[in-house]
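Chains shown are a subset, placed as in the full complex.
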Amino acid sequence: MRRGKVHNLPVVLVVEDEELLQDIVHDALKEGGFDLTAVASGHEAVTMIDSGVVVYSALVTDVVLGGQMRGWDIARLVRQIDPSFPIVYMTGAAADEWAHEGVPNSILLTKPFAPAQLVAALSQLLHLASSD
Amino acid sequence: MRRGKVHNLPVVLVVEDEELLQDIVHDALKEGGFDLTAVASGHEAVTMIDSGVVVYSALVTDVVLGGQMRGWDIARLVRQIDPSFPIVYMTGAAADEWAHEGVPNSILLTKPFAPAQLVAALSQLLHLASSD
Amino acid sequence: MRRGKVHNLPVVLVVEDEELLQDIVHDALKEGGFDLTAVASGHEAVTMIDSGVVVYSALVTDVVLGGQMRGWDIARLVRQIDPSFPIVYMTGAAADEWAHEGVPNSILLTKPFAPAQLVAALSQLLHLASSD
Amino acid sequence: MRRGKVHNLPVVLVVEDEELLQDIVHDALKEGGFDLTAVASGHEAVTMIDSGVVVYSALVTDVVLGGQMRGWDIARLVRQIDPSFPIVYMTGAAADEWAHEGVPNSILLTKPFAPAQLVAALSQLLHLASSD
């Protein structure tokens, strides 16, 4: 598409292994005008950010995942690579853990959340990252 | 719907007795991915929150209503039930009153506002409620 | 004093009827470089702000007072006179009430608080009032 | 349309001389429920705000434009007319300049940005303008 060549969209890296939530996140981001890459494990996420092949604008990660890494671990590793990387956590049960497991300047979305909340959370963190 | 079973949406309680504005609010919230219950009076709103049958995520209320309670009164009663309940006021004329009639950590939308502003206001208050 | 002629200090209006706390507030404000006028009732406070004889920069009020007006009432009346008037409440017991009785953009100090917290609260509100 | 008569939308003034970006901004604002007027030069923008014929709610301006005025200059002139006018800058290259050329309480969007970010930036500034 011609538009893509001139005005690329910011790409969000999504870590989610539950198919239904992956669809919801996909639709919300696309509707908000973000591109996204979805992976199912923290291992893949960290590898892709570390490789630098694509410049991602933000990380959206579920807290509870099938693999060894939880969302908390992924965020810490990503922040070691880039100390100001915008991070949104999604969680159904572990909201209290954010206070001791989360990283500074992140946002926690507790399920159920409206798709618009995800888009608003990303926009808010991206403004902080680029402007303040 | 199957999606609803797995990933319920947050439900917003809307107090509005003007049909046109009710439609605009309805469309804006639905498009942003919120569910909503709309009532026409403060009496109904307080009763429904107090009953606890449905867990509402936020209150959106017009300031000027036909009944005895104004939006300011409804918000105060709701905050007595839940001291951190997110509240958005909508008003066409009474913007100055927010400074003495509003509750802390609320947002006032002055008409005319864009539907996206309502969704952004709710998202901002919900992030504060869950994360800060 | 010569300094006073050239560089007047901002004057804070304090409503407090407990002598000990009046002393603490007096010392904290003086040390921070604020001038203050202390009154014991909400009636006096509102009259003095309304008269406009002295231009006060902020209101610091206890919530529980001997007279008919509580701090919540005083703040509402003051905000009707000036919708952006900076307000700090001090309270020993009624912290939960702030969520439904307080006005927007105010700060609540729960006793015990350090004198430096009062000075910091005032400074924060004055920056908002003059700059944002 | 009957709705327009009853519930007018806020009108955003957009300064953009690149057709493609004008389309993207147009679509994003319309989808968010904003009306807009688009002009191609700072001269037109300042004239229209100064005339007062239409009451604009915010300015969205590209930084690099074909005419003599850059976005930085337009914002300064607009803020002389209205000191609290909400301003969003869009820029592909000049992000560092915001720190010395931008005005206080503005937001900078660096390209590429998602359309939802523009809507979120406007909503955030409009809440500050009307409520804080």
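Per-chain residue numbering starts at 1, and chain names A, B, C and D are given in the order in which the chains are listed.
As a convention for this text, a contact is a pair of C-beta atoms (placed from the backbone, for glycine too) under 8 Å apart; a residue touches a chain by one contact, two chains touch by 3 or more.
Keep in mind the model is a prediction, meaning the values are calculated, not measured.
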- [ ] Note that 4 identical chains are shown, then give how many the whole complex contains.
- [x] 6
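In this section, only the chains that are shown with their structure count from here on.
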Open item on the list: So, comparing C-alpha centroids, which chain is the farthest one from subunit D?
Closed with: C
Open item on the list: The A-B interface: which of B-C or A-D repeats it, judged by over half of the contact pairs being the same residue numbers?
Closed with: A-D
Open item on the list: Validating interface symmetry: for the copies subunit A and subunit D, is the fraction of residue numbers used by both over half? Same or different.
Closed with: different
Open item on the list: Measuring centre to centre with CA averages, how many angstrom lie between subunit B and subunit D?
Closed with: 28
- [ ] Would you mind pulling out the distance in Å between where the CA atoms of subunit B average out and where those of subunit C do?
- [x] 31
Task: Two or more partner chains touched - positions in subunit B - done: 98, 119-120, 124
Task: Residue ranges of subunit B touching subunit C (in the complex, touch as defined) - done: 75-77, 79-80, 83-84, 96, 98-106
Task: subunit B residues touching subunit A - in the complex, by the definition given at the top - done: 3, 6-10, 31-34, 119-120, 122-124, 126-127, 130-131
Task: subunit A - residues contacting subunit B, complex - done: 20-21, 24, 28, 95, 98, 107-117, 119-121, 124
